[in-house]
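Of the protein chains in this complex, one is absent; all others appear in place.
Letters A, B and C mark the chains in the order given here, with residues in each chain numbered from 1 onward.
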Amino acid sequence: MELNRRDFLKTVAGTGLALASQAIPAAAIMPREVPPEAVGILYDATLCIGCKSCMVNCKQYNSVPDGALYSKDMKNPPFELTTPEKIWDAPKDLSGRTVNIIKAYKTGTGENKDADVNGYSFLKQHCLHCISPACVSACPVGALKKDPVNGVVYYIEDRCIGCRYCQLACPFRIPRYEWDSASPQVRKCQLCRHRYQEGKYAACCEFCPTGASIFGKVVDLRKEAEKRLALQPGREYAFPVQTVNSKYKMPRAVSKYQKHVYGLTEAGGTQYLLLAGIPFELLGFNKNITDGVLPDLTWAYISKIPTVIAAVLIGGAATWAITHRNDKGE
Amino acid sequence: MTKNNDIKMMTPTTIVLFIILVAGAVTAVYRMLFGLGAATNLNDLWPWGFWIGVDVLGGVAMAAGGFIIAGAVYILNWKKYKVIVRPAILNAFFGYLLAAVSIFLDIGRSFRIWHPMVMWQVSSIMFIVSIHVVLYTTTLATESSPMIFEKLGMKKALGFVNRIMAPVVLFGVLLSTLHQSSLGAVYLIIPTKLSPLWYSNKLPYMFLVSAVMMGLSMVSFETILSARVFKHKPHMEVLKGLARGTLIVICVYLALKVFDLISGAGISAVFNGSFTSNMWLLEMVAGVILPLVLLSMKSTRNRLNSIFVVNILVILGVLLNRLNVGIFGVAEYASMAGSDYFPSWMELIVTAAMIAFAVLGFKVCAKYLDLYPETQH
Amino acid sequence: MAKRITIDPITRIEGHLRIDCEIEGGSVTNAWASGQMWRGIETILKGRDPREAWIFTQRFCGV
Partner (left out) sequence: MNDQKADTSQEPVSTLDRLREQGVSRRDFLKFCTGVAVALGLPLGMGEAIAEAVANQKRPPVLWLSAQECTGCTESLLRSNHPTFEKLILELISLEYHETLLAGCGKQAEDWRVKSMKENKGRYILVVDGSIPVKDNGIYCKIGGKTAQSLLEEMGAQAAAVIAIGSCASWGGIPSADPNPTGATSAHEVLKMKGITTPVVNIPGCPPNPYNFLSTVLHLLTFRKLPELDEQARPKFAYGRLIHENCERRPHFDSGRFAVQFGDEGHRKGYCLYKLGCKGPETFANCPSILYNDVGAGAWPVGTGHPCFGCTEKGVGFTVPLHYPARPKYITPPTFFTEAYPGKPEVAPGTKALAAGVAGAVIGAAGAAMLTGLGKKDDENKDKEE
């Protein structure tokens, strides 16, 4: 005991102080602003006709190497039904096999599109690609990453340990798990990032017949969304199809929108923006979702850790020194 | 005073526990071969269930006694508690072992459990938690190692461990403080999912304080229980001290909870008769109010049986708290989204096997190691 | 003085045809055939997208 009391104190106190002085700045850990080149999707529920073309093509074009649904030895896209025929596919929800789904809201007789009385509306559900993604901050091994340039939140299979903290952390119920696999992966939309190199973009947008989903830079999408909100309902407007700057336009009467672009502020903002004719909470979007950046909540705790370490080590060592002052030569 | 060797291994209880353990092991193998979907009722809206709620959150909370007693004895130099330091640390060791095994089974790609060690993500609470589990399990093993070295007669190693004990314990205290609180911090990121009755930015503190409460009660509980089972006389002074400590911590915890309730969900949220409010009330009444009332009477603190009852109440209350945060607090959210969860029998059997393992392991250690040095000499 | 005969409608044909004849001395000296119906499809077609023009032109006559 006599040997190292002093050394121990010194070491402990030194470590503590060093750690306390090196606290990492809070903002450095997650981006707050959307990267200038970031890409995203604008989904306009009033244009959606529920044809599910996006779902089918999402599966098809993501079942190739580097796609969000790809796995080795894959011959077919991962159909929801595992019957040998594989002739029909009607996913009920997002799952380890489906990363994009069209759902419907219906009320009363369901006769009027985009009305919340006796109406119906569609909803396209997939990853929103948060600007400050909770899942990325939550993943203990960095299996989920946010691309610093295009802002896509993507998945690195080789890292994932399958802890599903991303599923818990996501405020939008997006990441899905391959529950039936012995080596399960997390599946989520990765905005078709494997297709960018060949000059392509998200398959759901490319194959959307009405321009309900359009792909483009987030800055452009935000402008487009706000432009639509400013339009007079009933007026004709040439809606771009496929991409936000597309020459291919589909003229249509403007519907009555909810005066809000979902994804501008929610959870600190997302790269997937939504417009709809009925309130977003009816489409399953949490009304009480915070506009704050979710990773900040955790970071508030983590950033205190060095201080705690310093305090405990210094305080503990000091206490030890005081309480053991009479123990010499024990 | 009984000799350790008098502890009988082949009691009916032990045999039942052993059977459960084997069944759990077989189930665990099944889970490893066929995946989580085959073995559990977890789903995409219930990514975490019984294993995380009971085995990990509960197990870790139960292990809190280790660092408190070790800290009290080695740092604060409260010699009175030296009699229970070994069982407390062993108990903590088993708690963490269970948590580690549960995590191993619960993560889908178990053989990558080492990934967080090399792929650091400081922004992730889960990373912090996993680092803590590893480090603290090692620390606890170190803290428990003197027993082994004594048994094996390895004087040199024993001497070395004894010499570094103080810093190791301090390190353990640090890790535990961080780890207990960071388990609460895990839930900081789900403000929209967890019921406001439990969600609070003070979750880490509440987890830490309730873990201390639990730890003290657990140590006391287990001292009384093993005294009964192994037929030796418990130290009433130690138990009284633990009871006093529990009382203080309960007061702190209650204050935290009440403050948080008022500043968060509001008092009316507790009495609206909803599912979550009932669970919250049960947790608070069983685990906080009742023990507080009982412990505040001096007669309770002086009577072994009464202390034992309080211990049980506190342990149940904190366990329920962990289940509430881990499972029932998100029930409304998940139900709204159309999902349901009831643990599969495999999840239940594995959890039962974990507990059986801890009990059996403790018993084996009690028989073969010098768990109660002060009692014997 | 010439006699004028008007046959309106002309049946067993498509459309509303009217025939006016001037008869003098048992033979037709002058005659007018006039369509009695006008829909203005040419007017409707003006300024339309060529992709839908055929829908209108095709419906000049259903026979």
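Everything below uses one rule, namely that a contact is a pair of C-beta atoms (placed from the backbone, for glycine too) under 8 Å apart; a residue touches a chain by one contact, two chains touch by 3 or more.
Computed from a prediction, not measured in an experiment: that's the story for all the values here.
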{"item": "Visible chains in contact with the missing one", "value": "A, B, C"}
{"item": "Among A:207, A:257, A:272 or A:301, residue touching the chain not depicted", "value": "A:207"}
{"item": "For subunit C, residues in touch with the removed chain", "value": "6-16, 18, 36-41, 43-44, 48-49, 51-52, 55-56, 59-63"}
{"item": "Missing-chain contacts mapped onto subunit B", "value": "11, 13, 41, 225, 228-229, 231, 233, 275, 278-279, 282, 286, 290, 294, 303-306, 308-309, 312-313, 316-317, 319-320, 323, 327-328, 331-332, 334-343"}
{"item": "In subunit A, positions touching the absent partner", "value": "49-57, 89-93, 101-106, 110-111, 113, 120-123, 207, 209-210, 250-252, 281-285"}
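In the analysis below, only the chains that are shown with their structure count from here on.
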{"item": "Cα-centroid distance, subunit B relative to subunit C, in whole angstrom", "value": "98"}
{"item": "Approximate Å spacing (C-alpha centroids) for the pair subunit A, subunit C", "value": "68"}
{"item": "Per-residue multi-chain contacts in subunit C, two or more chains", "value": "none"}
{"item": "Contacts with two or more other chains, residues of subunit B listed in rising order", "value": "none"}
{"item": "Complex contacts: residues of subunit A adjacent to subunit B", "value": "1, 3-4, 8, 11-12, 24, 29-30, 93-95, 134, 136-142, 159-165, 167-169, 171, 173, 176-184, 284, 286, 288-290, 294-295, 297-302, 305, 308-309, 312-313, 316-317, 319-320, 323-324, 327"}
{"item": "Residue ranges of subunit B in contact with subunit A within the complex", "value": "32-38, 42-45, 47-48, 71, 74-77, 103, 106-110, 112-113, 115-116, 119, 121-130, 163-164, 166-167, 170, 173-174, 177-178, 181-182, 185-186, 188-193, 201, 204, 337"}
